[in-house]
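Below: the structure, in structure tokens.
A protein chain is absent from this complex, but the other protein chains hold their places.
What follows is subunit A.
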Amino acid sequence: MHYQGDYYWGYYMPTRSIGSDPMERVVKLASEKAVVIFSLSSCCMCHAVKRLFCGMGVNPTVYELDQDPRGKDLETALMRLLGNSQPVPVVFIGGKLIGAMDRVMASHINGTLVPLLKEAGALWL
């Protein structure tokens, strides 16, 4: 699990302005790595979802939004994306939105999570 602590995305993407649309940021971040989790360091449900993936042997990329200066915007964007009152945790696999904790667990129980992880290259046999 590694944490992205770099604040100035503009440094990596010179063509983008710093005030890019938060939703676009979310999508961009989500598609860069196999398993992406948006989290808050104080949120225990986020802790649970991280433990779930680690327990499966997956190495997810975690963005702690309370440690991002523009994290608030991202939280709002995520809330709008899910239609939830809770912005986090939100999980993307292979750039595709899986959802919040309930969707993640449902897909694990019905057996669709592991194939997705394998497809995204996050899990090997």
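For this structure, a couple of remarks:
Note that in this section a residue touches a chain if its C-beta (ideal position, glycine included) is under 8 Å from a C-beta of that chain, and two chains touch if they have at least 3 such contacts; residues count from 1.
To be clear about the criterion, contacts and distances are computed from a predicted model.
Missing chain, UniProt protein name: "DOG1 domain-containing protein", from among "DOG1 domain-containing protein", "Histone chaperone ASF1B", "Calcium and integrin-binding family member 3 isoform X4" or "Aspartate aminotransferase".
Set against the missing chain, the residues A:L29, A:L52, A:L78 or A:L116 yield one that touches it, A:L52.
What subunit A contributes to its contact with the hidden chain is residues 42-45, 47-49, 51-52, 55-56, 86, 101-102, 105-106, 108-111, 113-114.
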